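All protein chains but one are shown at their positions in the complex.
First chain written, first letter: the chains are A, B and C, and each begins at residue 1.
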Amino acid sequence: MSDEELMRKFFTADKFVETADIKIVEVNAERAVVSARIRPMHLNATGCVQGGMLYTIADFAFAVLGNFLHPITVTQCGNISYVAAAYTDVITATAVETVRHGHNTVSDVTVADAEGKTVCVCRFNGFVKDTDRDEVFAKFKD
Amino acid sequence: MSDEELMRKFFTADKFVETADIKIVEVNAERAVVSARIRPMHLNATGCVQGGMLYTIADFAFAVLGNFLHPITVTQCGNISYVAAAYTDVITATAVETVRHGHNTVSDVTVADAEGKTVCVCRFNGFVKDTDRDEVFAKFKD
Amino acid sequence: MSDEELMRKFFTADKFVETADIKIVEVNAERAVVSARIRPMHLNATGCVQGGMLYTIADFAFAVLGNFLHPITVTQCGNISYVAAAYTDVITATAVETVRHGHNTVSDVTVADAEGKTVCVCRFNGFVKDTDRDEVFAKFKD
Partner (left out) sequence: MSDEELMRKFFTADKFVETADIKIVEVNAERAVVSARIRPMHLNATGCVQGGMLYTIADFAFAVLGNFLHPITVTQCGNISYVAAAYTDVITATAVETVRHGHNTVSDVTVADAEGKTVCVCRFNGFVKDTDRDEVFAKFKD
């Protein structure tokens, strides 16, 4: 099983991500990309993608990247700046690690609409636990 | 119709909040309180309330308070610090305005579990638009 | 030597705080208060207190509180929202701990001008190290 397949299997258990219908598109050492096909359930009272949904997709991109690069990473802080409303039918979140030092990791996530326009930008601080990667994923490898 | 009923009606159109099954408990000049009965759909891969769900409930408490106090308020930035995992069956978010000056409003939101233990703390920056409150809510008043 | 005197002695070695001429007013289990008498050196190009100075006084209030409550606390993240310009001759920063859980502490700091008007609000995330308070301060006690 590839590391990418492992990530998909690992995150199957995240039921809020399943509820929000967010999918892993790609994950590797450079970045994690996740996306969602927008449906009425994702919208706010003004008809664009709701702010909590935008945060949720960004946070998930960070979770996928962090746990791919150095499991287990737990989110300590999240910061989101809303830039523009999203009305299109697909949104995509791309996470890139900005810096890693000791137990600390900082990643930036950009959420874009179907035309590639930036909808919001996020920064996450994670704490990398002293766990062994192989041990964490052993039960998912079968 | 009371202002609190008006808020409930106004936010009926927020479909992501409906999807996450978050309800307005109380809103007045002092605070907004919203809550969710936790079900499997709200959990992450480790069985506690998922980070995006925690942000979503906090953001909604801010949206209810901001739009109650001075509609229309749009969220510019959100900041969340995760403090402890939530395993209980109800979580509650309470928003209080910290400071308002001109077009800017800053509010703090605390998310607590059923025992009142703080799960995460959030701070939101909003921009208050030059719209007329009565005009905004006129169509919801019937 | 009281704990408050100990804090003053401990922070004498902070030379940037000395450069910015910030003084400890009060520190106890409830809060830390620090202040600065504003002089031309604290101003920006438009004649009000400079943004870096506002952050510096807030960060110092957090450092004093955190190290009073549970030394050694190191700052992980700082967040500042600028609310209004400060033109008065004294600014004061008041830090209050919002939540403490395990190694994590979150505190809020409000910076006010001489009339008590809020100039900016800050939130700091600190990591509490596994150090012994008495050991840390032993050398300052003589």
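Here are some notes:
Operating definition for what follows: contacts are C-beta pairs under 8 Å (C-beta built on N, C-alpha and C of every residue); 3 or more make two chains touch, one makes a residue touch a chain.
Just so it is clear, the structure is predicted and the values come from calculations on it, not from any experiment.
Note that of A:Met1, A:Ala84 or A:Ala138, the residue touching the chain absent from this view is A:Ala84.
Chain C residues in contact with the hidden partner, per the touch definition given at the top, are 10-20, 40-45, 50-53, 55-57, 59-60, 63, 74-82. The missing chain lies against chain B, touching residues 76-77, 79, 104, 125. What chain A contributes to its contact with the hidden chain is residues 79, 81, 83-84, 98-99, 101, 104, 106, 108, 118, 121, 123, 125.
As a working rule, only the chains that are shown with their structure count from here on.
Between chain A and chain C, the centres computed from C-alpha atoms are 34 Å apart. Between the CA-based centres of chain A and chain B the separation comes to 22 Å, rounded to the whole angstrom.
Between the Cα centres of chain B and chain C there is a gap of 30 Å. Residue positions 79, 104, 125 of chain C are each in touch with at least two other chains.
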